[in-house]
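Note that this complex is displayed minus one protein chain, with the remaining chains in position.
Each chain carries a letter (A, B and C) given by its place in the written order, and its residues are counted from 1.
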Amino acid sequence: MEIDVQVEGKALVACVRGRVDTVSAAAFEKGLAYALSREEKWLVFDLSGLEYISSAGLRVFLTTARKLKAKGGDIRLAAAQGSVKKVFQVSGFFTLFKHLDTKEAALATI
Amino acid sequence: MEIDVQVEGKALVACVRGRVDTVSAAAFEKGLAYALSREEKWLVFDLSGLEYISSAGLRVFLTTARKLKAKGGDIRLAAAQGSVKKVFQVSGFFTLFKHLDTKEAALATI
Amino acid sequence: MQRSDPPGGAVFIELPARLENLQAFIAPVLAVARALPLGEERCSNLELALEESLVNICNYAYPDRDGTVRISSRPEQDRLIVGIEDNGIAFSLVEAAVPDLSVDLPDRKIGGLGVHLVRSLMDEVRYRREADRNLLELVLFFHDAEVST
Partner (left out) sequence: MQRSDPPGGAVFIELPARLENLQAFIAPVLAVARALPLGEERCSNLELALEESLVNICNYAYPDRDGTVRISSRPEQDRLIVGIEDNGIAFSLVEAAVPDLSVDLPDRKIGGLGVHLVRSLMDEVRYRREADRNLLELVLFFHDAEVST
């Protein structure tokens, strides 16, 4: 799992790559702590490089979204691929969160 | 497997960390190409961070030493630990090459 | 290479039910699956279903003692069956309640996705309690486009 967070306008973009599983979910959550400590309240997840996610990782999206909603913001999902996209969909994440094909499209919805 | 090579006086020091197995031996060899392309003909392997080595990795030490000997130099081994040290010893490497407890001691023999 | 043997794959592993053993359980079963006409996406679904069910056994099946898990896997004619057994507390992954996924974020349960994912991503999930053992079976049918006969 690799994550890097960058400011793009009034939002943050978190680019997540590799595997977020039971073992690496804690590192994923830690990697987001910086994003949550900032004043931006919108966070776009660029998932184009995410290869695998399990429920321990999905949980982090839910808790992160709750924290940002409490500030008046939210998360957006972008560019989930293949089996990862299927997992998000089956988990109902595409009704909870907007999912766009690209990071740019996701940023444009904010 | 991680390797970094630095110049120390008239020798090079290659610090090898992690695992050198059948799969990563090729990357190990590639990481040494830079060292072999330089004019220094002495190479000290700092093995303090090496956790595992299999015969595919041992082979790289032998071929590297041959190349340096052809230039009038050699390799030195330093700081092999635990089961890795056992593997070098059983393979006869401590009669082929000088092994010292520290990188500094190995550099002092050149 | 002149000809191919049948892919040949079978796994039986019993190990302590501990998270540090996750990959030791999952990697061989996935290697069996990858040699079968399932396709990469369904192999990835299987990996996820294995992780979720094994993690739950490690976390919940043995609340007050150590215990083991057995995993076994072998292709049948038209399907891969993976058996997962433990002798922890009775738990039916087939009947367990799953969270309501239609509610909005404030009311949405944070947990409970693991069981839901296993049931959604496998073609068939069977459970029975036999003596003091939980016997779970995950089934994937071969019906990938790449089937080679």
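Just so it is clear, a contact is a pair of C-beta atoms (placed from the backbone, for glycine too) under 8 Å apart; a residue touches a chain by one contact, two chains touch by 3 or more.
Given the structure is predicted, the values throughout are model-derived calculations rather than measurements.
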Exercise. Which of the displayed chains are touched by the chain that has been omitted?
Worked result: B, C
For this session: Kindly note down the residues of subunit C that lie in touch with the hidden chain.
Result: 1-5, 7-16, 20-21, 23-25, 27-28, 30-32, 35, 64-68
Exercise. So that we can see where the missing chain sits, which residues of subunit B does it touch?
Worked result: 21-23, 52, 54-56, 58-59, 62-63, 65-66, 69, 82-83, 86-87, 90-92, 95-96
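The rule we apply is simple: only the chains that are shown with their structure count from here on.
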Exercise. Which chain's mean C-alpha position is the greatest distance from subunit C's?
Worked result: B
Exercise. If you average the CA atoms of subunit A and of subunit C, how many Å lie between those two points?
Worked result: 26
Seminar exercise, completed: The distance between the C-alpha centres of subunit B and subunit C, rounded to whole Å, is 43
For this session: For subunit B, jot down the residues that touch at least 2 other chains.
Result: none
For this session: Pull out every residue in subunit C that's touching 2 or more other chains.
Result: none
